[in-house]
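With one protein chain held back, the other chains of the complex are shown just where they sit.
A and B are the chain letters, set down in written order, and residue numbers restart from 1 in every chain.
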Amino acid sequence: MNYITAFVIGGLICVIGQLLIDLTKLTPARILVLYVVAGVFLGLFGVYEPLVRYAGAGATVPLTGFGYALFGGVKEAVDKYGFLGVFTGGLTATAGGIAAAIVFGFLIALAFRPKEK
Amino acid sequence: MDKKTYSAMVKELSPSSPIFMDIVKAFFGGGAICLFGEILRNFYIMRGIDSKSALTWVAITLILIAQLFTGLGIYDKAAKHLGAGANVPITGFANAVVSPAMEYHTEGLILGLGAKLFTIAGPVIVYGTAASVLAGLLYYFKEVLMK
Partner (left out) sequence: MSNRMGKQTVVFKNPPHIFAAAAVGGNEEGKGPLAKYFDKIFTDAYLGEASWEHAESKLQFHAVNMLLEKSGVPASNIDMMFGGDLINQCTSSYFAARDLALPLYGIYGACSTMGEGMQLAAMAVAGGFAKKTVAVTSSHFCSSEKQFRFPLEYGGQRPPTAQWTVTASGAVLITDGECIDTECPKITHITTGKIIDMGITDANNMGAAMAPAAADTLKAHFSDTGFKPSDYDLIVTGDLGMLGKELLKRLLLEYNIDIAPYYDDCGCMIYDIDRQDKHCGASGCGCSASVFGGYLFHLMQTRKIKKLLFMPTGALMSPLSCQQGDSISGIAHALRIEVN
């Protein structure tokens, strides 16, 4: 049971994001991009894998985990299919999340109206 | 007064973010979402789903919940306090997908809802995919060609 590590590591990854929001002019949208790209390269350099093993969802739920999953897919596909995998691997591995975000997003946007804050 | 002096004056008088409280809230908010993700992961694994698929199911479940909360008008209120704790997890990505889609529903289904769905989250996919291809190239040349 690594609930505590999931909580702590996930929380710390968010704290880094908060520091970027408060101390720099980076908007959350930019930070999301930064996190995904960082996750891809942390995956490439083999740094993120141990963190995922240690913290589970604490490392995969933050958007760096999305980047890690993109790279994980590419790696697996390259091993399996060679050069083609460079292109097919990333989106294949993350297709579930992306499709869910699009389809649920579509349905919910149909069903709900934005409210005043 | 020149621009530089003025900019210094603005900086001096500008209120700053309450960094300590922001960090505490981001830590507990983000941590709680990840903890919930871990609980879900164990739940799916206990149901006999393999560990890799379980991670995808966790992402799908969190996305659904976050988007539902966005529709109900709860997510933005929580994120106001949790800050990056609500932005950085996959739930923040889900919120960034659905919120413009809701907002631009009034401009129609195709160029409104359909096109605007990715106004904030689109760059994540663009740069994420581009980065994964670049990383894939590096990996390919390192692993496959160096052998």
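Note that in this section a contact is a pair of C-beta atoms (placed from the backbone, for glycine too) under 8 Å apart; a residue touches a chain by one contact, two chains touch by 3 or more.
All values reported here derive from a predicted model rather than from experimental measurement.
S.K.: In the full complex, which of B:Asn42, B:Thr56 or B:Asn87 touches the chain missing from this view?
M.R.: Counting the whole complex, the residue in contact with the absent chain is B:Asn87.
S.K.: Could you pull out which residues of subunit B are in touch with the chain that's been left out?
M.R.: Counting only subunit B, the missing chain is touched by 1, 3, 6-7, 9-10, 13-18, 22, 70-71, 73, 75-76, 78-80, 83, 86-87, 92, 95-96, 98-100, 102-104, 106, 120.
S.K.: Considering the whole complex rather than only what is displayed, give the residues of subunit A touching the chain that is not shown.
M.R.: Touch set of subunit A with respect to the missing chain: 21, 25, 27-28, 114-117.
The definition used in the following text is that only the chains that are shown with their structure count from here on.
S.K.: State, to the nearest whole Å, the distance from the C-alpha centre of subunit A to the C-alpha centre of subunit B.
M.R.: 8
S.K.: For subunit B, which residues are in contact with subunit A within the complex?
M.R.: On the subunit B side, the touching residues are 16-17, 19, 22-23, 26-42, 55-60, 62-64, 67-68, 70-73, 76-77, 83-85, 87-94, 96-99, 101-103, 105, 113-114, 117, 120-121, 123-125, 127-129, 131-140, 143-144.
S.K.: Could you list, by residue number, the parts of subunit A that touch subunit B in their complex?
M.R.: 1-3, 6-23, 28-29, 31-33, 35-37, 39-41, 43-44, 55-58, 60-63, 65-67, 69-71, 73-75, 77-79, 82-83, 85-87, 89-91, 94, 96-98, 100-102, 104-106, 108-115, 117
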